[in-house]
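As you look at this complex, bear in mind that one protein chain is not there, while each of the others sits in place.
This part shows subunit A:
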Amino acid sequence: MPHTPGPTAAVISRLQSALPHAAVITDPTRLATYDCDGLLHYRVTPAVVVLATDAEQVQLAVRCCSDAGVPFVARGSGTGLSGGALPHADGVLIVMSGFRTIHEVSADDQRAVVDPGVINLQVSQAAAPVGYYYAPDPSSQQICTIGGNVAENSGGAHCLKYGFTANHVLSIDVITPDGEAVTLGQRAPDAPGYDVMGAFVGSEGTLGIATSVTVRLLRRPASVHTLLAGFRSTDEAGAAVSAVIGAGILPAAIEMMDALAIEAAEAAVACNYPAGAGAVLVVELDGPDAEVEHEASQVERLCRDNGAFEIRVAADDAERQAIWRGRKSAFAAVGRISPDYIVQDGVIPRTALSEVLHEMKQLADERGIRVANVFHAGDGNLHPLVLFDETIPGQGELAEELSGAILDLCLSHGGSITGEHGVGFDKAPHMPKMFSADDLDTMQLVRCAFDPGGISNPGKIYPTPRLCGEVPGKRKAAHPLQQTGQADIF
């Protein structure tokens, strides 16, 4: 068993005496199951895991950490793709997935009040009987938690029209890193004071732990229209997307897949997309009947004008699911055509789509590596899947390098290094490419206000922690991956 430093050992015994026996895990084999999130290649075993089921337990765990200056990391379902929930070797991992009651669904107020461990999809399921739903729909919605969504400001295919988690959260109960319980926001909009809640959303667990979330529910649209269009090339499909947006239409979703992604999806789920397509678009329109009908015929025409050779419209829910199946399976599906792959997440201005895809292909060709593209075309959020074979010497490094070059490409077009998967541990080194030292310093003023000791999910988002005024000289140790030379902060 690895050596546990004194303060951590003291925290463990305090947790063991204060919490139910089953809620505190120290058994190494059980601890190991929490050593990574959805980004499998970074692994750190936490010193101890707490399975929290209510706010008091979370508060207690955080207090123990705060008193001892020991780091803690919150974890929802561990589906994050940027190593956000990567544990700290000397720290406490607070697992929220068992803290999962839906307390209220109100159609009158268009609100739901849920525990942080509630699964995203369950909110919509609970609201369905009264005709409402929760709009942010990450592809992982069957497994990811609302707390994780809040931390990552998660989006989904439909955020083109409806926005991200940040646009749908009204109030969050938080345990701050010093162990205090505070409510940010209120059930009504525009709580007086700073929009601290707005800053908390997307803070990736670095400002404390969410213990209750009040979300906005939306009325189900009267009509949903889903269309699949096959094009010869991504250029044509991209032009169709621009034409749709240019016509003043705001679809609920516009998703694109290129030939390689289609090939993978066919192999995995036999989605039966148009044969010979160099790209497909999935366009979904929703809203009042007459509006949707009108816009649907416009979208169809614009697709054809831009080269669509086949268009299919879902006649019912089953056909809609069939169209989405290919798209939703895409990440996992590339496993069928490549032994290993990296899921990248970058954003570009939509108008640069075609140029970026060509440049990306060039980068990939130069390295002899294939890249499949699946993305939220409406808002320029790319998910390049970099395919490689770990058994071929050097390919892993090359793929990693290409993946980084793709982010540089996004930035050179005025984009972002992440549209929805977050910075986490993985992309912290890329932050200085997007932001100046002063920009990062300014963001971390908020960190210092919440967590001057830097104990809440340290080592994430920011490559270099800011020293906060109140605790001079109290520097956190280097991340274990740095110490072992497996990862480098640059």
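A few points about this structure:
In this section, contacts are C-beta pairs under 8 Å (C-beta built on N, C-alpha and C of every residue); 3 or more make two chains touch, one makes a residue touch a chain; residues count from 1.
Convention: contacts and distances are computed from a predicted model.
Name of the non-displayed chain as stated in its UniProt record, restricted to "Branched-chain amino acid ABC transporter permease", "Cell division topological specificity factor", "Putative iron-sulfur protein" or "FAD-binding oxidoreductase": "FAD-binding oxidoreductase".
Among A:Ser139, A:Ser203, A:Asn306 or A:Ser403, the one in contact with the hidden chain is A:Ser203. Touch with the chain omitted from the figure is made, among A:Ala9, A:Ile102, A:Ile143 or A:Val446, by A:Val446. The hidden chain makes contact, of the residues A:Pro116, A:Gly155 or A:Gly326, with A:Gly155. What subunit A contributes to its contact with the hidden chain is residues 106-111, 131, 152-153, 155, 159, 163-164, 166-167, 176, 180, 182-199, 201-203, 219-222, 242, 245-246, 248-250, 287-291, 294-295, 347-351, 376, 379-381, 414-423, 427, 431, 434-436, 438-443, 445-450, 461-462, 468-469.
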